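All protein chains but one are shown in place.
First chain written, first letter: the chains are A and B, and each begins at residue 1.
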Amino acid sequence: MAILEGRNLTKYFGALAAVNSVDFSVEKGEVLGMIGPNGAGKSTLFNVIMGVYKPDRGEVVLKGKTVSGLKPHKICRMGLAKTSQIVQPFTQMSVLENVLVGGLYGKNLSFANATREAEEILEFVDLGGLKEMASGSITVPHRRRLELARAIATGAEIILLDENMAGLNPTEIEEVLKLLRKIRNRGKTLIVVEHIMRVVMGISDRIIVLNYGEKIAEGTPSEVANDEKVIEAYLGEKVCFV
Amino acid sequence: MFRKLSPTLVVAIVISLLIVPFAGVSGYVIRLLAMIFFWIGKAGCWNIISGYTGYIDFGAVGYYGIGSYVTAILMSKGQVPFLFSILISGIVSALIALPIGLPTLRLKGAYFGIATLAFAEAIKQIILEFDKTVGVNFFEGPHGITLPIGPQNEFFYYIGVVVMIAVIGITYWIRRSKFGYALRAIHEAEHAAELSGVDTLRAKVKAYMISAFFLGLMGGVEAYWLTYITPHMVFDVLITIQMVVMSLLGGIGTVFGPVVGASFLTILYELLHRDFPYTYTIIVGFIVVVVVLLMPKGIIGTLQTKRVIQRTRLMQ
Partner (left out) sequence: MLLFLQSLLNGILLGGIYASYSAGFSLIFGVMGVINIFHGEMVMLGAFLTYWVFTLFHIDPFLTIPLSTISLFIFGYLVQRFVINRVVEEPPMISYILTFGIHLIIAYTALWVWTADFRTVTTSYSGFNANIGGMIVPYARLATFGLALFVVVGLYILLYKSEVGRAIQATAQDKEVARLMGVNINRIYAITFGVGAAITGIAGSLVSTYFIVYPQMGLPYTIIAFCVVVLGGMGYIPGALWGGLILGVVQSLTATYLNAGLSGAFTFILLFIMLVVRPAGIVGKGIVE
């Protein structure tokens, strides 16, 4: 059974359908990539899944339960987490405290347990050395990893990554990819939105392609790379599918 | 980042406060100290909602005034004893805070400030006009309500000590609790907090109601102390301003900021208001401007940050 499904999801902003009748499903342990030109509706779809927006039509089904229309914090507690395009650390709090919040509220742990888990998670994402630093003063790549750590701390089984690697250099991207594989090996499910094709193609088991709010293609990376509709959508954009 | 309080120090301070009225100080000093304690309490309440969540409340006096009126009516018309009255005042204020807080705490910063200001002014107007409009003799409108004569200043001094310790205690406890983390997360990145599982609306409303409860309770106590209240007195927007400035000056969001700010400004007020009634408020205005432009973290906040920077430097 799919761990997360979207059925006929539609979201309007004014007269414009930012997401239009999108169906998708993700199996447990899968890595689903989501690509599409700028403005295709990927972030909006994530926001709909996460409860930030209520869909105008359709449902989001998480582990068999309909969650569309619930508030984000409830959806988080049910096992879904999302990283944001623009990272939002709790700047005055330390790196450890940031992750702590995830455990305290996403998983409803006690202080002692949440702290212990937070330290473990920070080691896992290789931020252990920075745990006392104010999160507002660490570098952007570190902040991205912190965002990921916080998502993991909430106990999420499915993590939505919204351009978590934007602006990173190739070495940093490799490190994040390694981390994502580690996370996936722990049994987590990932949905990855990225503009760096190499990354998405490399890590995804399957890919869905959005354009103008609609799903135009779906399949394995090579199927999608050779899909005419996809190539046409990206025509004019300099993209490397290898 | 947060120095733990030494229990011995706390006990020592509390004991000295309790002994003061027996140490032969003048009634004037006792009264002044009591005033300071109540302002610490009020500023502390404001700090719980606005300092921690960052939602700047400009209608706090609304709950203070509601509490004043509840106690005034209960004691003068209902012969309800003082302690019950103030407790009911607190509860009524907290209950009113729920339907007010739920819709307004969804608004972004400045709109929340405007909405809460509108709320406080609306309640004032309603109490002013209610009797005339409905044709009863309940709130007494602009004539005000007279309460039974209360005990000496020492009585209110001790109530002040208890309330002040309660408010500071709760502020301190919140800071180190799970609830405190939620509030701080809301302040720093509300959307991220919501995505991390924090029920942001519930946390905000909870803080708002706690603040309203104590404000209502204090309104009740001070109504008894003043013996006579009118809407203009207990719904005065200047009361909110004082709470804001005291917290801002002392250090918004810190536990002892309100203590520093309230003490300083109450003493300043005492020195100025008899001979230079308007000067005090003008100075308050200047303090606001200076704090916002030069010292947004207030006195304690700035000191805390300096310490953090020093410690971070030592770590590197």
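Keep in mind that, in the parts below, contacts are C-beta pairs under 8 Å (C-beta built on N, C-alpha and C of every residue); 3 or more make two chains touch, one makes a residue touch a chain.
Here the structure is a predicted model, which is why all the values come from computation and not from measurement.
The undisplayed chain touches these shown chains across the complete complex, B. Per the touch definition above, the residue from B:M233, B:V288 or B:V308 contacting the chain not shown is B:V288. Across B:Q152, B:T279 or B:Q310, the residue that sits in touch with the chain not pictured is B:T279. Residue in contact with the omitted chain (choice from B:I15, B:A122, B:V162 or B:L271): B:A122.
Checked against the full complex, the one of B:I165, B:I241 or B:V308 touching the unshown chain is B:I241. Contact between chain B and the absent chain runs through residues 54, 56, 103-104, 106-111, 113-115, 117-119, 121-122, 125-126, 128-129, 132-133, 237, 241, 244, 248, 278-279, 281-282, 284-289, 292-293, 296.
Rule of thumb we're sticking to: only the chains that are shown with their structure count from here on.
Remark: chain A and chain B have CA centroids separated by 42 Å (rounded to whole angstrom). The touching residues of chain B, counted against chain A in their complex, run 1, 178, 181-182, 184-185, 188-189, 191-201, 308, 312, 315.
Every residue of chain A that touches chain B in the complex is listed here, in rising order: 50, 52, 71-74, 76-77, 81-82, 84, 88-94, 97, 100-102, 104-108, 111, 132-134, 137, 150-151, 153-154.
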